[in-house]
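As structure tokens, the structure follows; a few thoughts come after it.
The other protein chains are all here in position, but one chain of the complex has been omitted.
And then subunit A:
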Amino acid sequence: MHLQTAEYDLSSHADVYEPSEDSFLFLDALEEEFGNLVDLKPLNIVEIGSGSGVIITSLAKALKNANFFAVDINMSACKATQMTGELNATAIQPLCMDLLGQFKENMFDVIVFNPPYVVTDSEELCGNGINRAWAGGKDGREIIDKLLPKIPNILSCKGIFYLLLLKENKPKEVIDFMFTLGFAHKIIKERKLLGEYLYIVKFNK
């Protein structure tokens, strides 16, 4: 199964992160996972920090009979995701939200997260602009670490969580922490891209 990359047009959304090598690596990983995703028969799928919306929309184009949600802290990104959904004739529900704090518990069968992973000063984690697309604070982990403890309350019991990590994020620490929450892991893809060593990790129970 080929996961066709969704069309997008960010010409009216200058303050939204443009899909880049990390986004396309994520799509490659989801393509590899496609058979497993079909078998899972997911009902609700969400992307955190959807930006342009290219990842969730590509998934929505390929996977039928699921509800697709996309949250972003940047309202401009929510609008871009909404437009990308339209451009590809898919139904994506955008919401402006900080992570998934206002959803009822255990609603999602699939979570996709390409986080702000760049190592920055903690002070850069402010506002709701494009800086939030990459600024990760200490070890590039501050936002990732905010989400991880909540995963058991967000995912359904059969749920899968896909996370992109940078080598500097110390993936082993993340994997070990998720293990303490009862999650097994599998590295779906790893690739060195323009000086960044990236991993796509799958977590499930």
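Keep in mind that, in the parts below, a residue touches a chain if its C-beta (ideal position, glycine included) is under 8 Å from a C-beta of that chain, and two chains touch if they have at least 3 such contacts; residues count from 1.
As a working rule, contacts and distances are computed from a predicted model.
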{"item": "Undisplayed chain, where the name is taken from the UniProt record, one of \"Multifunctional methyltransferase subunit TRM112-like protein\", \"EKC/KEOPS complex subunit CGI121\", \"thioredoxin-disulfide reductase (NADPH)\" or \"Elongator complex protein 6\"", "value": "\"Multifunctional methyltransferase subunit TRM112-like protein\""}
{"item": "Omitted-chain contact residue, chosen from A:135, A:160 or A:200", "value": "A:135"}
{"item": "Positions on subunit A where the hidden chain makes contact", "value": "7-11, 14-15, 17-18, 20-22, 41, 43-44, 65, 67, 69, 73, 75, 78-79, 82-83, 85-87, 89-98, 101-104, 107, 117-118, 120, 128, 130-131, 133-135, 193-194, 196"}
